[in-house]
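Only one protein chain is missing; all other protein chains are in place.
Here is chain A:
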């Protein structure tokens, strides 16, 4: 099992830092899957975290100028690691004005992801910061727990409004209620609703647009005005929104009535999928 990668381009480094900051906001600990073409940050919080799961995928060649890996075996050419995501983001924070960044899987008394940063300095001297991020190597037999979640057929798919706006709305709503109802239809309408004994607040978004339906989709026969609705824990949604520092290229919300919300974002070449289960 070997892994070594290098970033030299400042833009790539920035982008990678942004991704890791986002992951740190979304998940305390996450699983990093390394395969020859891709890196994945995975969260499969079945029980403890209330069932939120995340799948973030990026193509290694868009970031790294050098990338070498050797998985556990030829047929299972991948590495699964568990790490505290904040450690990675903190390590990358020091790399803001770096000449090069190297990431390496090492064993220093315990398995580590070693992030080594060569800093730019004014003088001729070189400064090197090394971070050893402790991690746990996930054995082969547990890999099945970290497969890409299957995306269920959505009742309604709708494009999301600017996430910042959404965030400020949800933030205010959180002060009033713990539960939020998300409802949307195929006419491009999205409602965020909270209900308490005293007050009911709904924010309406219009003309958001719906992605074209696949021809064999069940929702083809759906009445465009009919709302699909999901009750979610408002903190889970807010956590997702707070993690988004940059508005994504594309943001899609898929609702599966009374089951889950699937948020699908595309940031340049990083795709993030986030699943929030419905409250029963």
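Here is the rule we go by: a contact is a pair of C-beta atoms (placed from the backbone, for glycine too) under 8 Å apart; a residue touches a chain by one contact, two chains touch by 3 or more; residues count from 1.
Just so we're on the same page, contacts and distances are computed from a predicted model.
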* Identity of the absent chain, which is to be given by its UniProt protein name, from "Trafficking protein particle complex subunit", "ADP-ribosylation factor-like protein 6", "Cell cycle checkpoint control protein" or "Geranylgeranyl transferase type-2 subunit alpha" -> "Cell cycle checkpoint control protein"
* Using the touch definition up top, pick the residue from A:39, A:83, A:182 or A:234 that touches the left-out chain. => A:83
* Structure fact -> Checked against the full complex, the residue among A:130, A:165 or A:239 that touches the missing chain is A:130
* **Interface with the undisplayed chain - residues on chain A** => 28-29, 48, 82-84, 87, 90-91, 93-94, 108-112, 121, 123-136
